[in-house]
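Note that this complex is displayed minus one protein chain, with the remaining chains in position.
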Amino acid sequence: MVVADTVVSLGVFASFYALLALGMNIKYGHTGLLDFGHVGFYLIGAYTAALFVLPPESGSPGTVYVVGLNLPWVVAAAAAMLVAGVVGALVALPTLRLREDYLAITVLGVSAIFQRVVQAESWLVNGPDALRGIEPPLTGRFPVGGRTVFGAIAIALIGGAIWAVATWALGQALEMDGSSGTGGTDAARADGSGGQESRATLAGRLHAVATLGTDRLLGDRGGSGRGNRALSAAVDRGRNGYVGSSLLAGVVAGVVGAIVTFIAPVGLLAWGTVVSVFTWLVLLVGLGRYAGGFDAIDYAVTLALGAGYMLALAPMFFLDSLVLWVPLTLLAFGVVIGVTLFLRANWSRFASRPFRYGTFVGLWFGVIWYFPLQVLSSLRAGDAMAAATTLFNNTVWVLSLSAPEPIIGYSRFQLFLFGAIVFLSVYLLGLVVDSPFGRVLRAIRNDERVVSSLGKDPFTYKIQSMAIGSALAGLAGALAALYYQTLVFTMFAPRVTFIALLMMFLGGVGNNRAMVVGAVLYWAFEAATTELAGFVPPDIRENLQALRFVIMGVLFLVLLYYRPEGLLGERSRTGVGSE
Amino acid sequence: MQGKIRVRCTMPPTTALLQAIITGIATGSMIALGAIGLSMVYSIAEVPNFAHGDLLTLGAYTALVVNKPGNVPFLELLTTGTQARTLTGTVVVFLITAVGVLGAVYALGGVDALGGSWWPTNPPAAVGAAVHIAAAAAVGLVVAWGAPSIVVGMIFSGAVVATLAPLQERYVFGKFRQKNVSLALMLVVSLAVAFVLRYGIQTVFGGTARSYAIQPTVDVFGASVNVAVVKFIDLYVMDGGLFLNVTDPVSDGVLFTGSWSWLVVVAILAVSAVVGYAGYRFRRGERAILGPYLLGTIAGLAAFVGLSAVLATGGSVPESSLYATRVRLSILRMFIIVLALGMMGVLHTLLRATKLGKAMRATSDNRELAQIRGIDTERVTMSVWVLAGLFAGIGGVTLGFLFGTLTITMGFFILLPMFAAVILGGITIYGALFGSYIVGLAMEVGIFAIPGLSATYRVPIAFVVLILVLLVKPEGITG
Amino acid sequence: MGILQVSDLVTGYGEAEIVHGVDLDIEREEMVAIIGPNGAGKSTLMRAVFGLIDCWGGSVVVAGVDVTDHRPDEITKVGASYVPQRNNVFPNLTVRENLEMGAYIDDEAPESAYEAVYERFPILEERRNQKVGRMSGGQRQMVAMGAGLMIDPDLLLVDEPSAGLAPDLVDEMFERIQRIKEGGTSILMVEQNARQALRYADRGYVLDQGENAFEGPGEELLESDEIAEMYLGQAG
Partner (left out) sequence: MTDAPLLEVDDLRKRFGGITAVDGASFSLERGTITGLIGPNGAGKTTTFDLISGFYRPDGGTIRFEGRDIQKIMRPTAGEKGIWSSASASGFGLLGASAGRVLYGVSPAVLGGAAALGAGAGVGIYFGQAAVNNRRSGFKHSRPFRLARAGMVRTFQITRELEEMTVLENLLLAPQHQDGENLFNALFRRGTVADDEAAIREDAAEVIDLLDLDHLRDERAGNLSGGQRKLLELGRVLMLEPDLVLLDEPVAGVNPALTDRIMDAIASMRDEGYGFCIVEHDMEVIMNLSDRIVVMSEGKKLSEGSPTDIQQDEAVLEAYLGG
């Protein structure tokens, strides 16, 4: 099966939920305002964007709404942010002076009011019935095959962006290597001996190639295989090193890609393969860096555990009877979990880096699902060709190969669009959080009275925080409206707030980048369990879907108890050069 | 006479305001059923429990085990029809009930509590155990015998939820309290618990709406009365006095007819006032279970109702009257009002008359001083959870009964008005009762008073009231 | 065997060590006052003795039972009772209920226990059905004392009984405490009002910066110049 599509749509979900979590993080993580009514601003953003995008006349029969402005989606998204932000500030005005528990409950009430208004006022946004016909941007222009002007532009944009981000990420990975402290590197070098060195150079070479020479042009020489001098220079430039050369490389790669796909019949295929393979390579380098001092044994053990978890699911595939596979699967899972816990308790390698180990076990699980598992059925049928095609399709994830000729489908474009918005939001919020403004917010979270005694009005800051957080929720809502194309009031139940909280605590309270991780993890779990639900008879599928929320809730409680700072934790702010 | 308007009154018009007030009292009672438990947990265990609404849902669904076992997963194997059980099924219900009762006792302090350590006097362990087991068996027998009656369902739900609610404290909230987490984090924790509970119920029962199998008609004074359908209560003001007529629109039967001359009306009012005042004087200066105001009110009302009933003379619906009004009220809603009053009475007695209740109030006032005085505040906390569970179980069944259908989100929708009531009352138990009726009245009267407002806006009105009050007094009405 | 022995007690809040090793010894039917300047750790010491905060070191023995780090309700059961300085009544409970809570560990307080308290504080009988939250500071103090006496304790710990009282009530309060002592209860009180306290106490301990500074019979300490100096410091 070509599961790249599934993963891409998962990424789209994750992107607008990441924005929702980012909004929550500004409110709670940075300022300490517990907003249980977060979903209310998501709702406002979604419906505002919908009304801006919809045409004046009702799109489909039986759809009534107050006004349709028929404006471009960019305007709609901006309006959604603005309206949600203003409403957020207005809601905050009377409620912010309350105790934290009163605040949480009151804003929850406010979000319930919003939901009821949408439900009751049929003239506004079609009342209890769905609001349909929201047209996502540029849907008509996709899929593109490459040999048109629009296709070339799209490819230049998408390919360029992916290239730039991947190059930048590669640079970051190299930097992480350099800045992880002299002690760490020395130790790694000591035990990793030659292998570590050569890998560092390999990654460096890859980066040098990836920048397409633009690093020389800009003098961005960090990490291009020139050893420690260059590395430390990169560290000196701070976290934003490589931005220039990555951007420029992205532009070059985009232009080259566009030209190639425009002129050559196999250009698109070639371009897609190169871009995809490059992203896989960057992922590999990143993981290698994250693994740190992992050696063959570590990789083998994590691989075994990941495969073990996958194997535990095997009875499900081969046994049709529910009564047979459920207990077997549970038993197998119990055994693997037992082994994991045993290793964690008794094996110092695991015990010292449980999260790194856990991440790799999960990764291997994902890798097995993504690559070998998808070709299993073809192989069993003895169709090696089909298996190879599937494998290739999954590898070249940027393209959709199911059509007669390779194309870029709309979902890829959507992922690129939403991903870019998330990327930009995280970047801008990073600026905000690291500025003196963000410092005041964090001070308020610590102790409002100090802020007051230093001559700063906590109230105005809290209002601004509520406005920014709500605006982000509004943006998330706008993207959601564009993605779903249909809005019903039931989509904005308080459950959504809970999920945003979950993603925030999962990633790490107060850590903006972690919101993306939280969102991805949540949707990975969601997608995995949905797939599992396919194996049970339809009449109990609903029960099983509820069960996964139970599991999610229990895991959330466990997380809150044992690791309230989240998986990634709060980004350390000890300043530059704290060594 | 020029000024008098003669109304033809075969069918008096509904007076919307009066109707709204009476419905509001019923709604307030409904909110109070849950708000009592919520406020106890909030003020004594210091947990703003978002899962409380879902405890009510749990209570509502639990009653299905007794009422409609054929619709309950796994239990359906032990049934012979929708409502009838096999012998094994009956034994299972008996056991669940008995274990529920014992579990609630166990929550008060482990095995020692089963031996009676929580009693005001310290009995020998054997005696305590025997009494507890006998009580559990008795309740179990009542439930097993009385099924599938919905009233028995209430007892069953009460016992089960009273056992389950303390588990939240023991395995979740208590653990987090030991870590000294902030109130905000406690809110998040309780939200997660709510999530687990709600979808836990859905995992077992599935997402489809359920309903109880109940006999809508009961025999009252020989007449068959449908409890779920509204009754018409018509009041006529005439030249000569008052006339009251209660009818059942379905059977068209007349449930009550009475008329009073003005003289009698004045006499009844006067005597009731005197009795009420006497009751007040009798108790003045005392702060017992029946304080002066409470006794005065009860005595006055009792006198009023009693005298009215005794002095009523029959009559027929008058041809014309000065003023006539009709209020619609179902027996069910009346039952809810009475049930809420009854539960408040039980709670009030507990808080005022028993040592445990006083310890609860003391702990709510000042936890540290309570410890200094030798109160085992942990046991007090657990008993609060048991009580909250008991009330939630009973309240949940009542809600399910009233709504007609059981849904997964029913508890959550009543949770918001409950929280509004509790916060309005400044997070005190008595304040929450007061707040419940304020919120209930505001919801119903608000819907009535604002034309064009659909009934969907009930909950929003509760919150608008809450926000307006908090704007003026951020600490709540009684805080 | 004394009623209370505190040896080498170390305690504090959070990370701040406030009491650095204090020794106390109280005989039966003795009244002992702890005095010392603000911030000397007097109240902290009391709270540690009664199990409200953890002891970091040392031990507390009441009536021969080691109660170091026991829960307050367990310490109550050995026959000790504590009247804190602030928040020492339940404001939403009536006087009678407050007293009842004082005797919580008894199954059912005998009516004579109430009578005994009412005898000491007649005003409380008059107002037995009144909510304590509506009473004046002096009356609250009486309710707190009364509740502390309900179990007829062997040892009564009193934290600043004179705080917040009008001057004419202060004497009265000390005399009442004196009478409680004469009734057979040992008393340990912390007092800001050093002179008054030492006048009534059999012995006094002076705490300074969380350590024992002086100890001796009340009258003797009263005369000491060093005490005045400790309170007001020396210009240098």
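The chains carry the letters A, B and C, assigned in the order they are written, with residues numbered from 1 in each.
The rule we apply is simple: contacts are C-beta pairs under 8 Å (C-beta built on N, C-alpha and C of every residue); 3 or more make two chains touch, one makes a residue touch a chain.
Keep in mind it's a predicted model, so treat the numbers as computed, not measured.
**Student:** Sort through A:V339, A:V450 or A:V558 and give me the one touching the missing partner chain.
**Tutor:** A:V450
**Student:** Any idea which of A:W123, A:F318 or A:Y562 touches the chain not displayed?
**Tutor:** Final answer for the missing-chain contact: A:W123.
**Student:** Counting contacts across the full complex, list the positions on subunit C that touch the omitted chain.
**Tutor:** Residues touching the hidden chain, for subunit C, are 15-16, 18, 37-39, 136-137, 160, 162-164, 167, 170, 191-197, 227-228, 231-236.
**Student:** To test your reading of the contact rule: which positions on subunit A touch the chain that is missing from view?
**Tutor:** Those residues of subunit A that touch the unshown chain are 66, 86, 89-90, 93, 121, 123, 428, 431-432, 435-440, 442-443, 445-447, 449-458, 464, 468, 570, 573-575, 578.
Here is the rule we use: only the chains that are shown with their structure count from here on.
**Student:** Kindly list the shared contact partners of subunit A and subunit B, in label order.
**Tutor:** The shared contacts of subunit A and subunit B amount to nothing, since no chain touches both.
**Student:** Please flag the chain sitting at the greatest distance from subunit C, going by CA centroids.
**Tutor:** The chain farthest from subunit C, judged by C-alpha centres, is A.
**Student:** With chain centres defined as C-alpha means, what is the inter-centre distance between subunit A and subunit B in Å?
**Tutor:** The separation of the two C-alpha centroids amounts to 46 Å.
**Student:** Please output the residue numbers of subunit B that touch at least 2 other chains, ranges allowed.
**Tutor:** None at all.
**Student:** Which residues of subunit B touch subunit C in their complex?
**Tutor:** 120-122, 285-287, 355, 358-359, 361-362, 364-366, 368-376, 428
**Student:** For a test of understanding, state which residues of subunit B touch subunit A in their complex under the given definition.
**Tutor:** For this pair, the touching residues of subunit B are 48, 172, 175-176, 179, 181-185, 187-189, 191-193, 195-196, 198-200, 202-204, 206-207, 409, 412, 416, 419-420, 423, 454, 456-457, 459-460, 462-464, 466-467, 470-471, 474.
**Student:** Give every residue of subunit C touching subunit B within the complex, in rising order.
**Tutor:** These residues of subunit C touch subunit B: 50, 52, 71-73, 76-77, 82, 84, 87-94, 96-97, 100-102, 104-105, 107-108, 129-131, 147, 151.
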